[in-house]
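A single protein chain has been omitted; all remaining protein chains appear in their positions.
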Amino acid sequence: MKLSALLIAIEVGGTLAFAMSGLVEATRKRMDIVGVFSVAFVSAFGGGTVRDVLLDRRPLFWIQNEAYLWLVLALVVSAPLWLRTLRHKLGGWLMELADAFGLGLFAISGTTIAMAAGMPPLVAILMGAITAVVGGVSRDVLCNEIPKVYRGHQPYTLCALAGCSVLLVMHALGVGEELSSLAGIATATGSRLLSVALDLRLPSWLSTSN
Amino acid sequence: MKLSALLIAIEVGGTLAFAMSGLVEATRKRMDIVGVFSVAFVSAFGGGTVRDVLLDRRPLFWIQNEAYLWLVLALVVSAPLWLRTLRHKLGGWLMELADAFGLGLFAISGTTIAMAAGMPPLVAILMGAITAVVGGVSRDVLCNEIPKVYRGHQPYTLCALAGCSVLLVMHALGVGEELSSLAGIATATGSRLLSVALDLRLPSWLSTSN
Partner (left out) sequence: MKLSALLIAIEVGGTLAFAMSGLVEATRKRMDIVGVFSVAFVSAFGGGTVRDVLLDRRPLFWIQNEAYLWLVLALVVSAPLWLRTLRHKLGGWLMELADAFGLGLFAISGTTIAMAAGMPPLVAILMGAITAVVGGVSRDVLCNEIPKVYRGHQPYTLCALAGCSVLLVMHALGVGEELSSLAGIATATGSRLLSVALDLRLPSWLSTSN
């Protein structure tokens, strides 16, 4: 299956953003280089790999485009050269920013691929959310924590779902692929950054104390 | 692959029962709606998804029967309307009951599908246990706990294995599919409920203190 140039650009950006969020989390746990690479790798490729396995797409996107592997490897190996400076300049926002861009980029890539595979709208939206969220969920499971996206009560998966829905609606209205994709990414990433900036909170779904 | 009416009925019942057990567990952790839906979704579809991936069946059963997705979504969204009343009436038994029915229904569905795929008896029984147990194991991993089925020492997986074995033996003896399935479900669910009611315990397999 030939990926369009747009899809490749989306996947490269999302891969770098998520690998960096995994890198930051793993260094926080003081892991060695193997641990840091593994967590960065799972954060970057976990969501897309699960999507490809569920849809039975082979070769997997990171095997088909081996450059992704070298990219993440280079990111991890070169991190001592730039991570501290970047963190110093950007502070706590670094990870939130990388994560929000990964969220939007992966959600749109997942939904686009699922639509191309002929999935119905609900499944295509779910595949977008799975692509965007499973990498971070796997990262947290490997770090022995309850996934942040389930207990954070800050909109995260909902932002991905909103972006995927915008993409589907614009696609159904006949808007071009590039514009629909950009609008979807902007919706997901923008609403996520807004949620962080305004510290928006979702209520617990059901209280069980009574 | 066309599912028989019996298999569909089994899968719908098992899906609802396991989604409800995930729903109860997630609300206990005070998750937001995304977390509750995700845990309910993984509890309901985790076992069958792993079975389908291991056997290379596509589309996955919840993609082929998109209605299952809407069913779980409706269950989660409508939960505030009925969950409290149901819990009040049934108390701690609610989750045990839902879980025991999910156990029996999923075990028989997994073994039936594996047999239809030409698997040998031992693999067919294992696929039944995987279908029945992996959803709950994933739920516990996502909730950052050691899976209850491994440390509980109360018969659970053994009940699933017993039900699957009854199905296989009756099938080998030439008994009809409906009767064999019902007997298998009754064996698995019944022995599980009995284990809970009598508080049966398995010994630790090996002590390592000496």
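Observations on the model:
To keep things simple, chains are lettered A and B as they appear, and every chain counts its residues starting from 1.
Assume a contact is a pair of C-beta atoms (placed from the backbone, for glycine too) under 8 Å apart; a residue touches a chain by one contact, two chains touch by 3 or more.
Keep in mind that this is a model prediction, so the values were computed, not measured.
Within the set A:Ala19, A:Val39 or A:Ala114, the residue that contacts the chain not displayed is A:Val39. For the chain missing from the display, the contacting residue among A:Leu69, A:Leu122, A:Val175 or A:Leu202 is A:Leu69, taking the whole complex into account. Only one residue in the set B:Val12, B:Leu158, B:Val175 or B:Val196 touches the chain that does not appear here, and it is B:Leu158.
By the touch criterion stated above, the residues of subunit B touching the omitted chain are 53-56, 119-120, 122-123, 126, 137, 141, 144-147, 149-153, 156-158, 202-208, 210. Contact between subunit A and the unshown chain involves residues 24, 26-36, 38-39, 49, 53, 56, 58, 60, 63, 66, 69-70, 76, 79-80, 83-84, 87, 141-144.
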